[in-house]
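Only a single protein chain was left out; the remaining protein chains are all shown in position.
Letters A, B and C mark the chains in the order given here, with residues in each chain numbered from 1 onward.
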């Protein structure tokens, strides 16, 4: 689970990592008070979970009250469905630094990544001048130790005062990583101000979903779903992504789904949505199909090869869902695995033509999607 | 630093280790309310830091209000200088268990010690039937793990319900050990009640003095000092113990002090007090001698062999202290170490006869102490 | 033949009395697995499929020789159960738990390294050597997938494994040992770590890996081939060639891999190392034939 910038900064602030003066507003009415607190010039930062906000125009520097109102109005009515803005003081930036802590799966360690050349071009730097990026493995039993943060910080060759601030921030960033069961904590850019202070310019925290049971502070935020179908799927606990193609996919397993996605593309078709209909969701045929039918697709393709997710149970669910929902588009099934013979009987008795070969099923779905055009 | 039983139980309670219903009282006036809360019969437990309370009559079981008042009055006027009583419900004991966690210096681990035969005879058991005591080393990086507590608890062959309570208590006891930088956490006895509950009958927590800077909750309690001299020494940060012999000792270093103590005994003398006049205290000659003079001794013997604690600085301090305090008893000095030639000059110029050999100094002090009788 | 487990491997089951544990223990035994005993705290004295149950692993290994432990333990308790098995000296551990906290998995893998043990999982069906033995939750009854043979299979996926393996079997091949390393970001055991075992196994004539977007496990396989650690034919199938790119892991993910880690990069690395990469599941079997891997 990814936190919003304002949430990440809230966490940073509590941990003792300096953040700019700021105020979160949910409507244009709150802007004036925010400006009084924060001062001018300031930055209006749209709170959305997707990246590349700067390039998409979702971050605006404003110098006057009028400009602030004008830009805030634009952002609140932006198609990106922006629910809140972080109004933040404008910082006199001397330098932008990159720091993050993530997981290194091979070594089974945490990995501190740092570069004195932070900012939006960090990924380019990683490719072109990887030597400018420090990668420092951390044993999670002891955590990031003071001497390690010291080694990293002095490596930047900042002035002593900046270095001391940097050491503290690195140590605190690790405590956040640990305390929040994070997949990633990232500050990019970390500003060094002209006044000689080190301040988090942005903040990204991704909490491990498997640790949700012990990370209850920030529940999954639903305001960022783009469509009703995505929202419904999330409520039902069903992984779902919406695209703008023709074939609605109900598949089991991320690997098989991705493969079917590839096969559809190879055959010249397009995907309308991805829906996880396997694992713990294999008994949720009704909800799954209901969500699929909300997406404007031309055909629904169901591909499974289940083990614990029994084929017969899935087939029964599908048949039941068809009876209840009376879908307005053709359905192609390719349901295999445990008890597949029984599944075939069930599907046939409901008038469907069960297929057994994934490629064949994909070809049929693509053909149907083209016919419907 | 050792906590009182009531403090240890406070810590246990917060950590989730069950304790008996109880109320702390500081005077006899509070007894009635305590009895109402706790009920009868109950136990009056004197809160003193020294051990062997049961054998010294400092713990009394009472059945009636009258008996309670009678015994409480006795305890509050007891020579042991009891400042408070823990009034605790009487428990229907089925079995007494021993558990503790301490440090194993050789292996560099924590050590969980447990026996299903707890109570006051645990030390005898340790000598006579050591196989009845489990010693379980714990890696402090991971702490006591659930499976380890499970192994220890099932080793007792209790009923499953008791075992489950035991596992939780072991895990919580470890969190106390860790959280309080403890040298020792001990529950003896740990009661198994006739009702099938596991409850801490007593509690001992010893906090590492070197961790005092991060263990600030319980400051050293001064009410337990027996004499004004001990209290003053503690205020001055000077290690001090009072005995009832004739020679007041101002020594540097625990090892040397203990050795001088031995030598005095070998020579037929007795020690009036031990005072640490070395290490960080080597400049505190005035305070040290002031404390020594409060103890009824016949002679003061000063033995040092200092390195950083410079001999000349100590000699100067002694001479200054003598001038100011005008001691009423003879002083024998044996001050060696860094700059000892200068120290000799200083002492001689003040009319003292500096000695260089510890045994000679001890013999002289013993002789003086006998003359004075 | 097979690696990791065969008929002679003595398996202990942690969490044997649970619903899932008892169900799959029966199936493991049906397939020939030598399940010797089980552990569930508080259930000592009970039996599951005639196998005795103990309170702790420590107790169990007093009475039984044990080579491997199979965990049917909830994700939150998995770290503790793995540590218990490791502390008892067990060197092969399989956990199928789906939802093990990430930071727990880091500790599990780190501990496995310290103990020089293999922990396979979580988020997997486990390990199966068809007609020999199984540790996990494989539906060995699906004949067109779980057929004995001479192809080693390693996979990060669930259903996709059935899809691909079915294509191998369709061509007349079978499986020596199938290892599901699992779909978690930090699996206990990685592809490249199992290659030396497949290399040493006389009956395994080729290995198929079923990979995914993200991470560097496939690149590590390419490296192992480059280093000569693995010299047998290797065919890879990777889903996600046309998948829309998500930027899930912020900049850090891209930085770690130096901007690599995409399916294209994996394909390049594997191809350079001399492995074949199948575009469709069906092609896996076809490529094995092209390589003249005997059936």
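In the analysis below, a residue touches a chain if its C-beta (ideal position, glycine included) is under 8 Å from a C-beta of that chain, and two chains touch if they have at least 3 such contacts.
Everything numeric here is computed off the predicted structure, so don't read it as measured data.
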| item | value |
| --- | --- |
| Shown chains touched by the chain that is not drawn here | A, B |
| Candidate in contact with the missing chain, chosen from B:100, B:116, B:273 or B:297 | B:100 |
| Absent-chain contact - pick from B:40, B:133, B:197 or B:325 | B:133 |
| Listed residues B:7, B:234 or B:259, member touching the removed chain | B:259 |
| Residue in contact with the excluded chain [from A:50, A:150, A:175 or A:234] | A:150 |
| Residues of chain B in contact with the chain not shown | 51, 98, 100, 102-106, 108-111, 113, 122-123, 126-127, 130, 133, 135, 139-141, 178, 181, 183-184, 186, 188, 204, 206, 208, 210-211, 213-214, 243, 251-256, 258-259, 261-263, 265-266, 278-279, 304-309, 336-338, 340, 358-359 |
| Residues of chain A in contact with the chain not shown | 142, 145-148, 150-151, 154, 160, 163-164 |
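Just so it is clear, only the chains that are shown with their structure count from here on.
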| item | value |
| --- | --- |
| Chain located farthest away, centre of chain A as origin (C-alpha) | B |
| Chain A and chain B, separation of their C-alpha mean positions in angstrom | 57 |
| Centre-to-centre distance between chain C and chain A (centres being mean Cα positions), rounded to whole Å | 28 |
| Interface hub residues of chain C, defined as touching at least two other chains | 107 |
| Where chain A touches two or more other chains, by residue | 141 |
